[in-house]
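Of the protein chains in this complex, all but one are displayed in their positions.
By written order: A and B. Residues from 1 in each chain.
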Amino acid sequence: MVNESGQLYTIEGFAAALLLVFTIYLILSATNILTPGDTHITDMQLEQLGNDALAMMDTPTQYVETGNAYTAKQSDLEKYIMSPTNANLAEFNSTLSDYLNVKNISRDSLHYNAIVWYRNDVTGSIGSYQFSRSLPAITGREHFVRVTRLVTLSGLPIVPPPDPIFSNPPPAIPPNPPNPTMDNRPQTVLLDVTLWRD
Amino acid sequence: MARLNDDAQWIMLMAFIICIALFFLALIINESTLVGQTTAEGVLDFSKSDIQDLRSEILRIKDVEYTHGPYDPLTINGTRNATIQDIETIGIQRKSSLMQYSIDDTTFITTIHFNNGVTQYDETL
Partner (left out) sequence: MHDDSGQMSIDFLIGFTVFLIAFIFVATLSSGLFINLQSKTIDYDAVAYRTGVILAEDPGYAFDPTINTNTTRWELLDTLYIDRTIRFGLAISKDYPNILSKGKVQSFFTNGYGFSKDDYKSRLIFGDYPYRFNITLKSVGGSTEYPTPSVADDATYLQKYGYIRRVVDIKEPGDAVFALPDPAFATSPIVNISIGFEDLYDTERGDIYRLRPLDETIVINITNFNGRTLNDIKFNGNIPPMPPDISPTIEIYKNTATKDPTKRVVLGTTGINNLLLFIDPRYTRQFMGQDDSAGKISLNLTFDQPVVSTSQFTYTYNNAADTVITPPYLVPAVMEVKIW
């Protein structure tokens, strides 16, 4: 009644089943689920936006007839870096913030931190100083993106002394360069902005 | 037995064929999700903004220091060479890319060279 003529079928069946289950287990455990962050799509969007914003700030809005060739096509970004007064820094912050965050409906929430890199001609080395950053305190952030822009300066950026209106004789306040190791010559610096979405 | 009973080998063979088919199917499906990833990475890898930035900056330098410059006639070569060095050193140290340019003193013909390891760009204006 019960004989062993089907044993081989049984054994083969078991072996085949094991093979199938093992393969499918391997395949399923190896499947990746990619999030948009993995695909770098958000990075690409942020980087394109940051580069656009800096490029538009580095394009003068009009051509000024008077002055020399530097002031005729001086962009707003060059102006902010050349004379980083409080008023100019506030304007830089509000303009960059607008360019990054204005949307058709509602407003985006991008934050940034801006650093200027320059080269010292005597030593040949690179230095940097903090230029500005977006105002609310940094709480947490997603992955950030770095965008840069080369800016031409006509000399050493200085902060002119405040108007000494209330004293006589006026006190001698020397102008303040943002960084004392910068050269006083026409030079090109790099504005390095890190961007992230809060 | 005189010979092994291999009538059931067909089960084994079918299972094996199905396994291989599943393997290839899974491979194709797995690779399909990389379509979007490589598109975005391709965009990020090509330094379009760097090249546009470098190009517009060099045209600005040509305007300021060559065509209408120089600022200080005493240091004409010093200023021009220093700016060339600025861009080259900043490029290598902060941008990991080689950004070189040269502008002829009289004819103002400009050559731009950019190489970041992935993309190379040469232009003569």
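In this text, a contact is a pair of C-beta atoms (placed from the backbone, for glycine too) under 8 Å apart; a residue touches a chain by one contact, two chains touch by 3 or more.
Just so we're clear, the structure is a prediction, and the values are computed from it rather than from any experiment.
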{"item": "Touching residue (missing chain; options A:7, A:68, A:85 or A:109)", "value": "A:7"}
{"item": "Positions on subunit A where the hidden chain makes contact", "value": "2-14, 16-18, 20-21, 23-24, 27-28, 31-34, 36, 39, 41, 44-45, 48-49, 52-53, 55-56, 59-63, 65, 72-73, 98-99, 102-104, 108"}
{"item": "Hidden partner chain, residues of subunit B it touches", "value": "8, 11, 15, 18, 22, 25-26, 29-30, 32-33, 35-37, 39-40, 43, 52"}
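Definition applied: only the chains that are shown with their structure count from here on.
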{"item": "Centre-of-Cα separation between subunit B and subunit A, whole angstrom", "value": "19"}
{"item": "Of subunit A, residues touching subunit B in the complex", "value": "5, 8-9, 11-13, 15-17, 19-20, 23-24, 27, 30-32, 34, 38-41, 43-44, 47-48, 51, 55, 58, 68-70, 73, 117-119, 121, 124, 126, 147-152, 154-155, 183, 185-190, 192"}
{"item": "Subunit A-touching residues of subunit B, taken from the complex the two chains share", "value": "4-9, 11-12, 14-16, 18-19, 22-23, 26, 29-30, 33-34, 36-37, 40-41, 43-44, 49-50, 52-54, 56-57, 60-61, 63-65, 67-72, 75, 78-79, 82-83, 85-87, 89-90, 93-95"}
